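Structure in structure tokens, see below.
Here's a slice of the assembly, chains where they normally sit.
Order of writing sets the labels: A and B. Residues in every chain begin at 1.
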């Protein structure tokens, strides 16, 4: 059976919720066209992320990985690249860590590209009227971190060529910007639909071999 | 019977749709708690706006006026003030007019305040998780223009004290930002709900005399 791993993060900073958490939880155990979804929530703790993502991959041996997170951006951003750096300024990890210009993997490569079909995902979402764009930086916080560790583990375990894996940033929700209404936001339902559409596209894509 | 006039604008500039148009059309002839809504669409033609808004007020003698328009802003903005100026830079009126620093009413006052309970509307929308803010400038284009002409006519026809009237700016829709996904946007359904909530609040407010 084909397995899709979806990860989300716990809330962090000033926020009490995180749409990536809710989406990962909701999708857990769902089955679509003979595919099985595993949803997992990752705590935003600097020293725990690497072993957690490794375990989730090792245990489930997924064919597709969608790692999700949140950032105050205007629409859904499909990340192109994960870089070998952790660097935090204002908002720290929930564990209190605040790494400065630290390598995530001491001897690791500078960066990994997403192995998702990012341009086709962008086109598919836009065709369904969901604003999105390809981002060339996943930042240097937890989102980039899980993305890098995930790709690094796929390489180390010789899965890089066969797993479609990447990271998607979700915007703030209306609830999260109620007190700062000049910030862009997106309805949680739209985010959920976006992730459903991405899975739908990848599942179809798998059959179509494109 | 109590009458609510809701106006919207035709699409303008690069856009093929205008949520204010759709909302005004959808609300036309609706009845809520014994209130009757009149929905009217205004063409974005510089020389026609004044007589059209005057006619709509004269014909319907509304108790409440919600004039709606669209602007590329991050969330719903409840306008505080209309000023006696028309000044257009890049995007012109659909008729091609491009007034520069022109007074809307030669001997008119500098400005009118909205007679809507703008702070309470803001609080009511936020309570319902709809991002919004009070704006201190409705611009110097069609939206400010209809707002000023409306308030000026209410004053000239001695209605200013008894009619709750004001202007609400709606953001761009997801469809409108598909090619510029770094722009903030709001689902049309959320905008519709916001206007429904504002009407609900004003209708209740009328009963509560607050």
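Definition applied: a contact is a pair of C-beta atoms (placed from the backbone, for glycine too) under 8 Å apart; a residue touches a chain by one contact, two chains touch by 3 or more.
In this text the structure is predicted, and so the values were computed from the model without any measurement.
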item	value
Full count of same-sequence chains in the assembly - 2 placed in this view	4
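Following the convention adopted for this analysis, only the chains that are shown with their structure count from here on.
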item	value
Whole-Å gap separating subunit A and subunit B, where each centre is the average of the chain's CA atoms	40
Sites on subunit B touched by subunit A in the complex	74-75, 126, 129-133, 174-175, 177-178, 181-185, 187, 190
